[in-house]
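The following block contains the structure, expressed as structure tokens.
Note that one protein chain of the assembly has been removed; the remaining protein chains are unaltered in position.
So that you can tell them apart, the chains are marked A, B and C in the order they are listed, and the count of residues begins at 1 in each.
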Amino acid sequence: MAAAPVGLEALREELHLARAGGYCAFEGWVRETNEGREVRGLAYESYEPLALTEGQAILDEAHERFEISEAVAMHRTGSLKVGDVAVWIGVSAPHRDAAFRACRYIIDQIKARLPVWKKEHYCDGDTQWVACHHTHGLEENSGDGECHGHHHP
Amino acid sequence: MAAAPVGLEALREELHLARAGGYCAFEGWVRETNEGREVRGLAYESYEPLALTEGQAILDEAHERFEISEAVAMHRTGSLKVGDVAVWIGVSAPHRDAAFRACRYIIDQIKARLPVWKKEHYCDGDTQWVACHHTHGLEENSGDGECHGHHHP
Amino acid sequence: MPRIDLEYFAQLGEEAGRRHETRVTDATTAAALYDELRGEYGFSLASERMRVAINTAFRPWNETLADGDVVVFIPPVTGG
Partner (left out) sequence: MPRIDLEYFAQLGEEAGRRHETRVTDATTAAALYDELRGEYGFSLASERMRVAINTAFRPWNETLADGDVVVFIPPVTGG
């Protein structure tokens, strides 16, 4: 959990091991629109002690399930603008299949389970907390989830 | 096709569009061992004009098959040492599912179709051209392929 | 009656008008405590759409509360 931008190159270097032949990274970027509304920026709030233990549990699960060398994840909190990196995941592995699958597993689980909440700020001055429909933490979500704003003017 | 190391940050920036909410990257790194033999480094040879057209065809296919914003791929030629980046692929998309699937598609197709050949240099002074068993270009290979060295002392 | 530390996140924080409080309650479970708070603050979220954390770990809603517990209701998460 990071309250300010993180040097991604340093995170990648933690994964750069001589036994690793494949590396898969995922970044979530703040988009300029969501559900047709122009986004100016957003703010993430997190319950940090639980986010840290839950994040570590997700990484541990990735190590158990896939033949990977190393995995690192970072999630921003605080105010972000369009184009900023909201979440970063990197996985290295001897072979690429495990790197891809573990990286996908980690971002899917972060989206489903990590106690982090997004408030969108729109260009018209409105704001709202975004809420996702999936029942969190229970399924292996292979899609993007269905997200809707619950409007609080 | 690049005969020398490429700045990966500049490649990533080409993908960093305001309409993109997800970014998936894959890197292939030179590993310290292959099939139990200690690797000192390797050299890639390519048939460059065909590699460029085939690489562009693969990127075009990714755009047709997946809802992506942008895709970039780089493959090294020449001499590489352990830890060097041999291949780099980056894909940005509005949503993460397309970014992951397109990135995987591109690396799988590169491995199956791009006219590039790897010669491994071992710590014992031996070298060999690596040969893969898959029938190239014909199937959508979802695994890593089975690679074996054809020994030429 | 147990004394409970509460932290509120996302829409719960806005609806409660505060980020944390310490409260003496006769609710004996997390579920009963949420019902009590929902009556007071008019929370829009039903407990069925949330999870609850006690002392920084996810716990069942019927968990018995003890004096000094830190209770956090977890609205549907939207990270990533």
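Note that contacts are C-beta pairs under 8 Å (C-beta built on N, C-alpha and C of every residue); 3 or more make two chains touch, one makes a residue touch a chain.
Keep in mind that what you see is a predicted model, and the values were worked out from it rather than measured.
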| item | value |
| --- | --- |
| Among shown chains, those touching the left-out chain | B |
| Selected residue (touches chain absent from view) among B:Val39, B:Leu80, B:Ala93 or B:Leu114 | B:Leu114 |
| Contacting the left-out chain in the complete assembly, out of B:Cys24, B:Val39, B:Ala71 or B:Ala86 | B:Ala86 |
| Positions on subunit B contacted by the hidden chain, ascending | 28, 44-47, 49-50, 53-54, 75, 86-87, 107, 110-119, 129-134, 136-137, 147, 150, 152 |
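Going forward, only the chains that are shown with their structure count from here on.
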| item | value |
| --- | --- |
| Distance between the centres, which are taken as Cα means, of subunit C and subunit B, whole angstrom | 49 |
| Between subunit B and subunit A, distance of the C-alpha-averaged centres to the nearest whole Å | 25 |
| Multi-chain contact residues (two or more partners), subunit A | 28, 107 |
| Subunit C residues counted as touching two or more neighbouring chains | none |
